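Just dropping this structure here.
Just one protein chain is left out here, and the rest sit where they should.
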Amino acid sequence: MPHLQPSRRAILAGGLAAAAALPLSARAQGAYPTRPITLIVPFAAGGSTDVVGRLVAQKLSEVLGQQVVVENVVGAGGNVGAARVAKAEPDGYTILMGTVATHALNPLILKRKPYDPVTDFAPVALLAVVPNVLIVNPSLPAKNVQELIALLKADPKKYNYASSGIGTPLHLSGELFKSMAGVQMQHIPYRGSGPALNDVVAGQVPIQFDNLPSASEFIRAGTLRALAVTTKERAPSFPDVPTLAEAGLPNYETYTWNALFAPPGTPRPIVDALNAAARKALADPALVERLKTFSAKVQLSTPEELGEHVKAETAKWTPVVREAGIQAD
Amino acid sequence: MTDLLSNLGLGFAVALSLQNVALCFLGCLVGTLIGVLPGVGPIATIAMLLPITFGLDPVGALIMLAGIYYGAQYGGSTTAILVNIPGEATSVVTTLDGHQMARQGRGGIALGTAAIASFFAGTVATVLIAALGAPLTRLALIFGPAEYFALMVMGLAFAVVLAHGSVLKAVAMILVGILLSSVGTDLETGQERMTFGFAFLTDGVDFSVLAMGLFGIAEILRNLDQSETRDVVRAQIGRLLPGVAELKQATPATLRGTAIGAILGILPGNGAVLGPFASYTIEKKIARDPSRFGRGAIEGVAGPESANNAGAQTAFIPLLTLGIPPNAVMALMVGAMTIHGIVPGPGVMTKNPNLFWGMIASMWIGNLMLLVINLPLVGLWVRLLKVPYRLMFPAILMFCSVGIYSIGSQPTDVMLIGVFGLMGYLLIKFGFEPAPLLLGFVLGKLMEEYLRRSLTLSRGDLMIFLERPISAVLFVIAFAIIAAALLPSMRKSRDEVFTEA
Partner (left out) sequence: MSEPVGGSGARGFVRGPQSFVAGLGLIALALFAIWAGDDLARGTLGAIGPGLMPFWLAIGVGLCGAALCVAGLLRAGAPLQGMPLRGPVVVLLAIVLFAVTIRPFAFGSVTTPGLGLAVAGPLAVLVAGYASPEARLSELLILGLLLTAGCMLLFGDLLNLPIPMLPTALIQALSGTIPSRTLLRIAAGILALFGLGLLLLNRRSAKREPIDVAQHSLTT
């Protein structure tokens, strides 16, 4: 049978001793946290948000002296998990690993909104940003972004591009590319980035927008060609790949981000304690290095900055979503 | 060849370290345990056990997680045989003959056959992966959306053969299954389909929920209204393990099942789900007396079980050589690798030979362990059948509820097993079989996805299915199967107008 790791056991024992020493009355805010915290990851286990969530949760457990347990609450593109946290007790024991999908895109795409990304959460801290990448099958004659644009312009009906699903940041990265470059290509949605990669590697679909982490090994092995990354700066793991801005679309910038959110009305001291813990956790060089192996970059913020970030992202994506004409019910 | 041997040597050196053997055993044990519990799937368990592997080295962690995966695949068959609940899509067919065998007091033989057939298939699949893993990857890449669509159509043709009653009713059930699979958010447009505004339907119906309802709960309801059958279940128990004669009977089926399962498992578009169905169909078609199927034919257990296990094993090929996960459990393995600092992709085999070959070697060790764990347990499982039904069914009901709740933490999922249970009960009452429905459900979602993707790629040209040779061949097979299934029943219905077709 699986046993607790010694370190976790020690933490638990430590927590027990500390908790037992406290009088009952003092157990409210002063000693937060006094019991395990649930970190809701609104996506399936194994995905990039889940991986970031689990790595951060492990470190947070050490920093906070209480276990941070990851619970995957999957459904409706992340909305089920996010809605769960929006309605949870604001006691700091249920927190969310939010993303650009749950806090900017889904609220724009879905007609029936289960929550408001601004008012229904207490922002805690931005954690990491993950670049997206424009990749093509090596058999495609385009060697760079300009050649791709020329190819697409020459035959606007011919080409398809794959993404990990409708309304995902990757789909919208593609739509933004189409509108900024003034080209046409047919979107082919997949169930996640794995199956999409398979068809792009096999040449069924020539072009794809993907997260840099899941595509990175294919780029390194040469089975896919990276034309550009979507962030303002080049990715440290792929210094030779230009940004779309450098490649001729000056204001193009998209990325996937991960941030911690608490339920609305969570007391300020708890939000601050979580923010401080996140900072401490992400100051760990081993964790930073681990995140870097799959191209996620640590980017911390204050709770206020995260609140502003959510608003800015919503403003940025609103026209893209409108232009792409995706509006589900 | 020498390469293969030295590679396998490296693999066994890694996998046979004391720590890795222990982890493999632990994984298999936990996997068997959760596989046997109805509803509790490997996904929830692996996700929750991930943090425990943080302290381990990546090879050890993945060996343990892989052990949970195939342990669960294996354990799911035990539940299918004993209480007629398929834990995974791949054990649906095992319920057909396996549970019948249990009802006839041959539960031990069914379980033993399943264990031995699985071990054999696992061994062959391991060798196959080791020897041909890299070249086989190419097979994964020639299958595009059109080929997958053709494959799914072929799978549905199998489903017609699967049924042993009326062909018309089987076709109706398949269609209902596909219809049910279309409930939820549409992949291409994001629109909600037939959800009636219920939030819990936006992601469609979960396979486990449907299977647990149609099989688990419906079976309880059916047993409750016929007191005779439940005594049949607890009749004499008979021998515990298959004898020489039975193994002889099961051997050809095992060989064929292994081959079918291994090939389908390589396809990253979740081809492995088809393995057991395809194997069952073939066994039934080539049997001298097809009417034995559905009434406790040992080939109906040996074939699909070996196909299931071979497929579960070869499903690692696209993961290890391409970094593409063919199903949800494999996606989880990708996450586990990433957490441990290994980014899955085509480079894993050359960059991490320890991991690659170690995992392959551990698969065979894991299969051996499953045999060692499960053969002695057969006696225990069979004794369970002696528990009076009035106590058995509340326990099954509770395990189903807990298991289903553990998948998505949604109380509505638990209620849905009640709804589907009632539906399954009504279906039985009206002479429908639930297995084709479940198969239609599993394949329907994939089928629609591949159909729409193929036609988007071809800009609406249906010829895409016939221009591509593999897809054309698969379509021909599908139509041949359907014709073969329909013709005799049509003839029969002319000849025997007075018996129900």
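Letters A and B mark the chains in the order given here, with residues in each chain numbered from 1 onward.
Methods note: contacts are C-beta pairs under 8 Å (C-beta built on N, C-alpha and C of every residue); 3 or more make two chains touch, one makes a residue touch a chain.
Everything numeric here is computed off the predicted structure, so don't read it as measured data.
Peer 1: For the chain that was dropped from the view, give me its touching partners among the shown chains.
Peer 2: A, B
Peer 1: Given that one chain is not shown, which residue among B:88, B:305 or B:448 touches it?
Peer 2: B:448
Peer 1: Can you work out which residue in B:255, B:328, B:397 or B:477 touches the chain that's missing from view?
Peer 2: Result: among the candidates, B:397 touches the missing chain.
Peer 1: Using the touch definition up top, pick the residue from B:8, B:49, B:150 or B:312 that touches the left-out chain.
Peer 2: B:49
Peer 1: Going by the contact rule already stated, which one of B:12, B:54 or B:405 would touch the omitted chain in the full complex?
Peer 2: B:405
Peer 1: Taking the full complex into account, find the residue in B:217, B:348 or B:378 that is in contact with the omitted chain.
Peer 2: The one listed residue touching the chain not shown is B:217.
Peer 1: For chain B, which residues reach the chain that was dropped from this view?
Peer 2: 30, 33-34, 37, 40, 44-45, 48-49, 52, 165, 168-169, 171-172, 175-176, 178-179, 182, 186, 188-189, 191, 193-194, 196, 217, 220-221, 224-225, 294, 380-381, 383-384, 387-391, 393-395, 397-399, 401-402, 405-406, 409, 411-412, 414-415, 417-418, 421-422, 425-426, 428-434, 448, 451-452, 455-456, 459-462, 497-501
Peer 1: Considering the whole complex rather than only what is displayed, give the residues of chain A touching the chain that is not shown.
Peer 2: Within chain A, the residues touching the omitted chain are 1-2, 12, 15-16, 19-20, 22, 24, 27, 31, 34-36, 38, 69, 71.
Methods note: only the chains that are shown with their structure count from here on.
Peer 1: Given the complex with chain A, which residues does chain B contribute to the contact?
Peer 2: Chain B residues touching chain A: 26, 29-30, 43, 46-47, 49-52, 54-55, 140-145, 185, 187-192, 197, 199, 202-203, 268-269, 318, 322-325, 328, 331-336, 338-339, 341, 343-348, 408-409, 449, 453, 456-457, 459.
Peer 1: Show which residues of chain A lie in contact with chain B when the two form their complex.
Peer 2: That would be residues 1-5, 7, 44-48, 50-51, 54-55, 57-58, 70-76, 80, 109, 112, 114, 157, 160, 165-167, 186, 188-189, 191-192, 194-195, 197-199, 201-202, 204-205, 213, 216-218, 220-221, 223, 290, 293-294, 326, 328-329 of chain A.
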